[in-house]
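Removed from the display is one protein chain of the complex; every other protein chain stays in position.
By letter and in written order, the chains are A, B and C; residue numbering begins at 1 in each of them.
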Amino acid sequence: MKVELLSYTPNPELLVAAAARTCYSKKPGSQIIKKITTKKASKLIKKLVKIGHHSILEHSVFTFSIEGVSRACTHQLVRHRIASYSQQSQRYVSLENANFVVPPTIRRNREAEEIFNRILEESKNTYKKLLELGVPEEDARYVVPQAVQTNIVVTMNARELLHFFKLRCCMRAQWEIRALAWRMLSLVKKVAPTIFENAGPPCISEGICPEEEFPCKLREMLKRGGKIGNTDKTNNSHNRT
Amino acid sequence: MKVELLSYTPNPELLVAAAARTCYSKKPGSQIIKKITTKKASKLIKKLVKIGHHSILEHSVFTFSIEGVSRACTHQLVRHRIASYSQQSQRYVSLENANFVVPPTIRRNREAEEIFNRILEESKNTYKKLLELGVPEEDARYVVPQAVQTNIVVTMNARELLHFFKLRCCMRAQWEIRALAWRMLSLVKKVAPTIFENAGPPCISEGICPEEEFPCKLREMLKRGGKIGNTDKTNNSHNRT
Amino acid sequence: MKVELLSYTPNPELLVAAAARTCYSKKPGSQIIKKITTKKASKLIKKLVKIGHHSILEHSVFTFSIEGVSRACTHQLVRHRIASYSQQSQRYVSLENANFVVPPTIRRNREAEEIFNRILEESKNTYKKLLELGVPEEDARYVVPQAVQTNIVVTMNARELLHFFKLRCCMRAQWEIRALAWRMLSLVKKVAPTIFENAGPPCISEGICPEEEFPCKLREMLKRGGKIGNTDKTNNSHNRT
Partner (left out) sequence: MKVELLSYTPNPELLVAAAARTCYSKKPGSQIIKKITTKKASKLIKKLVKIGHHSILEHSVFTFSIEGVSRACTHQLVRHRIASYSQQSQRYVSLENANFVVPPTIRRNREAEEIFNRILEESKNTYKKLLELGVPEEDARYVVPQAVQTNIVVTMNARELLHFFKLRCCMRAQWEIRALAWRMLSLVKKVAPTIFENAGPPCISEGICPEEEFPCKLREMLKRGGKIGNTDKTNNSHNRT
């Protein structure tokens, strides 16, 4: 998996703060933005986010290039509807040389990894034979396992990103989309540190957990000083072995 | 594939017409709806849809139970963002006895079908072995081909449905989601005949085609008196054999 | 103000529960809905709403006829974007015999009410004269005060309604949209009691208040056994007299 921040609103926090102040000022946004300082912008955003005035965050928008995640993962990703997607098409792009995502629970288990790799190889061979038999790409891909890698460009505004991080940085999310979410978070934190200061699962962002009964390893990790973003190496939260 | 209309707005066209008339009347919707007749509702809807006043259609909403479509198909389906989805989870539901969708281009080709069935069988066996090796369902499913069947409940309003039908009833859409779209259309046509009277691809709904250079078989079919909905038996539009 | 529930998803809670169960079941929604009981549906909804699985609620949709609220109020209302609106047009409907909303803080103050009524009367006269002078309705209405009454038909799904109630039933919301929100809530509570059981401002629905420093009268009212919905008679939360 490779995640890059392709583009984002220039000076996102100044813009958000200027938009926010427009609500309470006699002056228009175009005048406010000329005078607002980074420090004041930061203070205002903190205050408004805390009291739940989240709509102002929508003015800042972030575009990611996501590479080499599985179609299992993107099927979850595109369920987030307040976002824009452009995804590699399996109808137009051949999967003959496709790569695959290996789940950590399989990578860690020699026997599992062996049969996993074998079936992927056979699937690829079947895919190629189907093409040779005249089956179009869009149908041949029906044999391709959900581990198959895909690329996708995603645009989300900061408000939706906070919601996305709340759900997908949580240990209840599957490991792959969780790893993706943490990488996206680390990228936007660099360019909008105030907006995303407390972003993450509710246990981090709000200090509460709506599913307390669920045995979660995140807090333990945090206590041990673990690197949060590195979640694809942690045990999977749903590992029932 | 099995598609049922699980639920819908009662008297959808009366409601839409009452909402529409609220815009032009001194009376509120609650009074208008008591007096409006089916005939007048139908006339008003036709007129307003024709001139592009589509927002009124959003007041009528339709919920479908969709059964036995592939995950390849639902990955396309859930890209329609103005809708609500509840989909069978591969994290919580085991795929040990899963069924698979066979594309017509494969079903029609004995050799293709044979290797298709073989790889599906092997994938299923690998899935089971991975579970035995302690891999959780959510990871074992990475080997499962995209042909795997899934169930999903979908709610869309009439305006978004018209847009969905425009894109997905078109011969450019893949055969599976096209078959799904036509079935959904035939179901809503029974309960909201005026709203969906001209629904379908732009060649039907608007008499134009934005992709004229594309060799489309739909019009030929229509000329031959073919049953439009029965598109999964037609040649695939992207069959380049 | 008059609010009526014009239409809603039949058996909304059974539908929501059937959609929810589709996620965790091998069976499709069409089979699940035949077997699910009201009691089980209620239990499932409570559980899922509690842990934050709110998307299932979107399958139930509610349409309101709202009559006699001010344009000041509807300008706030239509800011809720996940909803459908059909509003009386001031371009097509004459305001010659328009009625006006009187804020409680003005109704309670004889002198204020007097000058309020006088200016409304004069505005109406000016409106009529402008029409006589050949000014079209859409421009003559520029003199009409924001208190002018309007009718609107609104469709929202249960998830968005919960969000709407969270913001607009709160004492921080203006009295008019707050009164509207409480009336809408009392209407949907009758037909979907489980979904809306804890609906309302965060102090009610979640037991927390993101703006604790704000001097709120809601809890005091509740303690005194006050009728919550009757908020247009309470002191206005922003009354700085």
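Assume a contact is a pair of C-beta atoms (placed from the backbone, for glycine too) under 8 Å apart; a residue touches a chain by one contact, two chains touch by 3 or more.
No experiment lies behind these values; they were computed from the predicted model shown.
Which of A:Ile66, A:Val101, A:Leu131 or A:Val148 touches the hidden chain is settled by the complete complex: it is A:Ile66. Although one chain is not drawn, the whole complex shows that of C:Leu130, C:Leu162 or C:Ile195 it is C:Leu130 that touches it.
One of C:Gly29, C:Pro103 or C:Pro201 touches the chain omitted from the figure, and that residue is C:Pro103. Looking at subunit A, the residues touching the absent chain are 2, 4, 6-7, 9-11, 15, 18-20, 22-30, 33, 55-56, 58-59, 61, 63, 65-68, 84-89, 92-93, 97, 151-153, 155, 157.
By the touch criterion stated above, the residues of subunit C touching the omitted chain are 70-72, 74-75, 78-79, 81-82, 85, 90-91, 100-106, 109, 111-112, 115-116, 118-120, 122-123, 126, 129-130, 133-139, 141-148, 174-175, 236, 238-241.
In the full complex, subunit B touches the hidden chain at residues 50-52, 210-211.
Quick note on the criterion: only the chains that are shown with their structure count from here on.
Copies subunit A and subunit B of the same chain sequence form an interface built mainly from equivalent positions, shared numbers / all numbers used being over half. Averaged C-alpha coordinates give centres for subunit B and subunit C that are 32 Å from one another. Centroids of subunit A and subunit B (each the mean of its C-alpha atoms) stand 27 Å apart.
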